[in-house]
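The complex is shown incomplete by one protein chain, all other protein chains being positioned as in the whole.
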Amino acid sequence: MSIEMAMMGKASADDRPATTCDDVECVMARPASMTDKLMHYCPGCTHGIIHRLVGEMIDEFGLLDHTVGVCPVGCSVFAYEYFQCDAIEASHGRAPAVATAVKRTDSSRFVFTYQGDGDLASIGMAETIHAAARGERITIFFVNNGIYGMTGGQMAPTSLIGQKTTTSPSGRIAETTGMPIGVCELLSSLKGVAYLARVPISSPKNINTARKYMRKAIRAQLENKGLGLVEFLSTCPVQWAMSPIAAMKHIDNTVIKTFPPGVFVDRVDPVDATSTPMPAVAHTGAEA
Amino acid sequence: MKNEVLIAGFGGQGILLMGRLLAEAAMKDGYHATWFPSYGPEMRGGTANCTTIFSDEEIGSPIAACYDIVIAMNQPSLERFGPKVRPGGHLLVNSSMVPIKCERRDIQCAYVPAVTIAGQMAQERVANVVMLGSLLGICPAPILSAYEEAIRSIIGVKKPELVKINLDALAAGRAAVEEQLCAPV
Partner (left out) sequence: MSATLEHPGAKNVAAESEPRGTEQVAGTKRLVKGNEALALGAVHGGLEAFFGYPITPQNEIPEILSGLLPSLGRVFLQAESEVASINMVYGASAAGHRTMTSSSSPGISLMMEGLSYIAGARLPCVIINVMRGGPGLGNIAPSQADYFQACKGGGHGDFHSLVLAPWNVQEMFELPALAFDLADRYRTPVFILADAVLGSMLEPAVVPDQIPPLRKVSKEWATVGRGRRAVKNVVNSLYLDPEVLSAHNETLQSTYREARREIRYDTRFTDDAEILLVAFGIAARVGLSAVRLLRKQGMRIGLLRPITLFPFPSDAIKHLAKQVRQTFVFELNSGQMVEDVRLAVNGISPVDFYGRMGGVLPGPEELAEQIRSRIGRGDSL
């Protein structure tokens, strides 16, 4: 698998004809819901790929006009610069609370948050759990890179046991810092969650799976079923002190052992009787 | 005596280390010293710079608007900080990376092909210390032995095997500037 292809968000199995210089054919372009601003992410960081996937989804569902994105504090703090939709910068960890209000005041909006693991699973854990418990009709794109990228590589609640970070200099120890938090495992007991899945961003094939999961997480909101969340296992080559390729291999070889990928909850297309959606919340506000 | 020195270049050129070595040398030579790194959005992948000030009296502001000495390790740094050298001050240019000359006549400029010199020593990475050595050619303080001590204490603790090449680089940089300043213009 080629990292370069992965970086461009291009699917592997897709057999489009190769282009030649004299017969140039545009096989892919930047999603219309993205800006052409140069991204500030470090080389090999998968935040860029996930941004592109979000852009593709907004295009695919034709949602640009009524999308409101809520950005976190973390490396993706400037995410609002990369999307054409309206966007709100939340304070650290509070994106689900902000998104809740944006959605509840007008349910015709498509509201998503884009959050890192420090943002979502540490300082913002209360907001995450309560938005999920209430079954907020919002979609959360959760970028789990197992570290605090932006602040310089401190331990995150999702750092692996033994992982060396600037605040776990001899490796994370379970006795003093606990075990990594599996956000999907944790949230899967909450009935307000309509869709919950985890996917590594480590190969074109997995990126295609990510698209599949994202569609459902978006449908969970559009079909008024409850909260949708996709957890991306993402790389941070810089703070992990690995090359981009080694970082992707690290996800496939190591990270997925702690964070097994897959679908945890699906009440969008329920396969059994237990996954019935929670009753719709009464929405008030702008549309009234 | 007070010297406000700005060192600027690309991230990865060892800019911050140069400033640190200078501050350490100044301290070892008995001066008050401060070192302040520039940070902010321009840090990631872009330019890096730091200010080292040393003085025989207590230092007030650790940053300055103009400098007595600017060391420009690349062209953007020369363009940005060249105009900020005080009249009568010095500009030291890493001419291996900077193809242009400074047009100011009110300051003294020296051009040191630091990468070439370092390359001759089979270690292009010590180009920063070559440039640091060039300071010795224009500024009487700190004295050579203080620089040497700084190299031993800062570089030596982690990589003792690199001490010698850095000491050689220091000497080579000094020689390059002395030659140039003595030469008739």
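Each chain carries a letter (A and B) given by its place in the written order, and its residues are counted from 1.
Definition applied: contacts are C-beta pairs under 8 Å (C-beta built on N, C-alpha and C of every residue); 3 or more make two chains touch, one makes a residue touch a chain.
What you are looking at is a predicted structure, and each value in this text was computed from that prediction instead of being measured.
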Which candidate, A:Val77, A:Ile161 or A:Leu186, sits in contact with the chain we can't see? A:Val77
Could you tell which one of A:Thr35, A:Ser91 or A:Ser188 touches the chain left off the display? A:Ser91
Contact with the hidden chain, among A:Ile88, A:Ile123 or A:Ile161, goes to A:Ile123
Residues from subunit B at the interface with the omitted partner, ascending: 20, 23-24, 27, 32-37, 39-40, 58-66
If you put the missing chain back, which residues of subunit A would it touch? 73, 77, 89, 91-93, 118, 122-123, 125, 148, 150-152, 154-155, 157, 166-170, 176-177
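Just so it is clear, only the chains that are shown with their structure count from here on.
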CA centroids of subunit A and subunit B: separation to the nearest Å works out as 45
